[in-house]
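Here's the structure we're looking at; comments come further down.
The complex is shown incomplete by one protein chain, all other protein chains being positioned as in the whole.
Entry: subunit A
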């Protein structure tokens, strides 16, 4: 039983530690997603502003490719926020028409490149005419991820260790109590009160039955 008890307590301690680790990691992943959402919300405003301008010009009959003022607009918006690396305006097929970085004009850009926020531009008929893509510095996300990891690690490691130790301690206490109960159970004089009462009632019934028979035999 000792071996089984030790294995059982060890397994429970591992389960406790693993579940704390699981909770901490998934809390980290949740915070990471929330941080990304908050960071990207900042660049989504910029994308929204530029796409609104492009859509307004489009509704006045100026084709997206002909909106030359967008170059100055995207440059100004890119200058405003040092975390923005580049802002592209692409046509509906993904070719960059205007960009804050002149070297990017004419490139084919995927709809959602990594570390970017994009916003679709539509005409009055809700047909897609292009896309604004704001490329941001991934260092911002990395800094947030590191801060979150540091904060959570500081609390998770001691908590994990404490949970494992507490489980082992409770397990050892319970195992000791079980051993004590097992020792007592071997001796009817040390049985729990309910068992002793039951035993007394059984003894009394047996005695009554057997004595009754004896007296009856004596009577014969």
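Here is the rule we use: a residue touches a chain if its C-beta (ideal position, glycine included) is under 8 Å from a C-beta of that chain, and two chains touch if they have at least 3 such contacts; residues count from 1.
As a working rule, contacts and distances are computed from a predicted model.
Colleague: Given the options "Major facilitator superfamily (MFS) profile domain-containing protein", "Sarcosine oxidase subunit delta", "Anti-anti-sigma factor" or "Hpr(Ser) kinase/phosphatase", say which is the protein name UniProt records for the missing chain.
Modeller: Looking only at the record, the undisplayed chain corresponds to "Major facilitator superfamily (MFS) profile domain-containing protein".
Colleague: Give the residue, chosen from A:34, A:63 or A:139, that touches the chain omitted from the document.
Modeller: Reading the full complex, the residue touching the unseen chain is A:34.
Colleague: With respect to the chain omitted from the figure, which of A:65, A:105, A:120 or A:175 is a touching residue?
Modeller: A:175
Colleague: Kindly note down the residues of subunit A that lie in touch with the hidden chain.
Modeller: Spelled out for subunit A, the touching residues are 1, 4-5, 7-9, 11-12, 15-16, 18-20, 22-24, 26-27, 29-31, 33-35, 38-39, 41-43, 45-46, 48-49, 76-77, 80-81, 83, 144, 147-148, 151-152, 154-156, 159-160, 162-163, 166-167, 170-171, 174-175, 178, 181-182, 185-188, 191-192, 194-195, 197-199, 201-202, 205-206, 208-210, 212-213, 216.
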